[in-house]
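Every protein chain except one is present and positioned as in the full complex.
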Amino acid sequence: MTATDLPGALSRLRAAAPLVHNITNQVVANFTANALLAIGASPAMVQAEEEVEAFVVQAAALVVNIGTLLAPQRRAMQLAARRAGEAGIPWVLDPVAAGATAFRRDTAHSLLALRPRVLRGNASEILSLLGEEGGGRGVDSGAAPERARDAARILARQHGLVVAVTGATDYVTDGERMVALENGHPMLTRVTGTGCTATALVGAFLGAGLPPLDAAVAGLAALGVAAEQAAEGTAGPGSFQVALLDRLHGLDGATLAARARLR
Amino acid sequence: MTATDLPGALSRLRAAAPLVHNITNQVVANFTANALLAIGASPAMVQAEEEVEAFVVQAAALVVNIGTLLAPQRRAMQLAARRAGEAGIPWVLDPVAAGATAFRRDTAHSLLALRPRVLRGNASEILSLLGEEGGGRGVDSGAAPERARDAARILARQHGLVVAVTGATDYVTDGERMVALENGHPMLTRVTGTGCTATALVGAFLGAGLPPLDAAVAGLAALGVAAEQAAEGTAGPGSFQVALLDRLHGLDGATLAARARLR
Partner (left out) sequence: MTATDLPGALSRLRAAAPLVHNITNQVVANFTANALLAIGASPAMVQAEEEVEAFVVQAAALVVNIGTLLAPQRRAMQLAARRAGEAGIPWVLDPVAAGATAFRRDTAHSLLALRPRVLRGNASEILSLLGEEGGGRGVDSGAAPERARDAARILARQHGLVVAVTGATDYVTDGERMVALENGHPMLTRVTGTGCTATALVGAFLGAGLPPLDAAVAGLAALGVAAEQAAEGTAGPGSFQVALLDRLHGLDGATLAARARLR
């Protein structure tokens, strides 16, 4: 995956308009759905234990996010993830604040064991999944992504998946290859759920049939470039959030390729 | 109900400022509440089994939306709907993605049996309630509203209620009369929960005392006209969503009557 592959990835997503099944948190449900619609996917939020297995097999990809985890939702996540695995439906895990409590840590590990194709977190979350000290400030990341880069590589090898660590620089690795992305804008840290949005966009590209590493890079690049465009001329986080949806909607492949800073 | 009746309906809603009790989904709760406030109603989101019966009798109307259905919420919906029926409080049902799983289909049918005054769905949802194939792509509608128009008429007669099928053209029927609305804008399909918003606005007009067919037509016309205004000069779905609330707030009866395309 290089910058020149991004226009094709975006076209493929928009042609497929993949149904993305989200089991996500209450804070970001609306924004996640709108971001998925804006990029060209078709979101659905379905979370009851009674129906997630029947629903996920209709989807092109599954997004699991433990942000406002409750015990029944945890069971639904495990059911959906297991069924997705059986049916060959790719899924991505967002282990929000995984290191903050035993409940989150245990849940994140139980989900990791069900083999997501991609794991997307901030440095603290990724470090905590490896058992390292990373911070305990909820959803904030106290640790530098650079330190988490090595943890990401180890996790990727241990679990046979792609790990994306996001921060000022994003790192995406399958345990062998390592892609660094330099896009984005500090305003992303002043709006809630932009990390969750990154995860959902990765899910959309997975749903469009991209391999996990490519899907992760494309999702993060799309968000980063749209964020840079959104930050131009906006007055604060409220208008930035609105402009981010506009920019995801208006994103074109040529701009994405020209502005993406991958290495 | 013709276009010339719309200013009176809107005035009546704003004078009544009806308390609208919503048992709705997590994705749209915020936007629904803001849309109800913008049009001039007073929203409340109350969903615990322990209190919905005590609350609904204080309300002017009830809105039931199964978008992110959970089993305890289903029980709350059934309790509230039954109590609303007993107390003569009108209510509207939004059977989100009713055809996607047995859990949703069964829930939708159990709620239909409790006799809402209005049922509002997209073509897929309405068709699936009649047992026809309509699509299974979650909240998206894969079926043409025209095909669902006949299904709506049958459902309306079977259950003795008003059915509103929304899409590029909306159809509202009580089983005898059929009103078609041509308002709206494609951008409505790029923002999550605009169908849910339509349902909530129908609830607001029911709460203002309008008969079900009139309430359904007025709610859909208000949303459609506000959406057309909102789409003028907005750059994408983020700013469209913001402008939609501004336009619902600023909507005046004369504009509504002039722009509504009913037949």
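To keep things simple, chains are lettered A and B as they appear, and every chain counts its residues starting from 1.
The working rule: contacts are C-beta pairs under 8 Å (C-beta built on N, C-alpha and C of every residue); 3 or more make two chains touch, one makes a residue touch a chain.
All figures in this text were calculated on a predicted structure; none of them were measured in a lab.
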item	value
Among A:His21, A:Arg83 or A:Arg104, the residue in touch with the chain that has been omitted	A:Arg104
Option from B:Ala38, B:Ile126 or B:Leu188 whose C-beta touches the chain left out	B:Ala38
Residue, one of B:Phe55, B:Phe103 or B:Tyr171, that touches the chain absent here	B:Phe55
Contact with the hidden chain (one of B:Gln47, B:Asn65 or B:Ser124)	B:Gln47
Touch list for chain A against the chain that is not drawn	25-28, 30-31, 67-71, 97, 100-104, 136-140, 189-193, 234-239, 241-242
Interface with the undisplayed chain - residues on chain B	19, 21, 26, 29-30, 33-34, 37-38, 42-51, 54-55, 58-59, 72, 241-250
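Convention: only the chains that are shown with their structure count from here on.
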item	value
Centre-to-centre distance between chain B and chain A (centres being mean Cα positions), rounded to whole Å	32
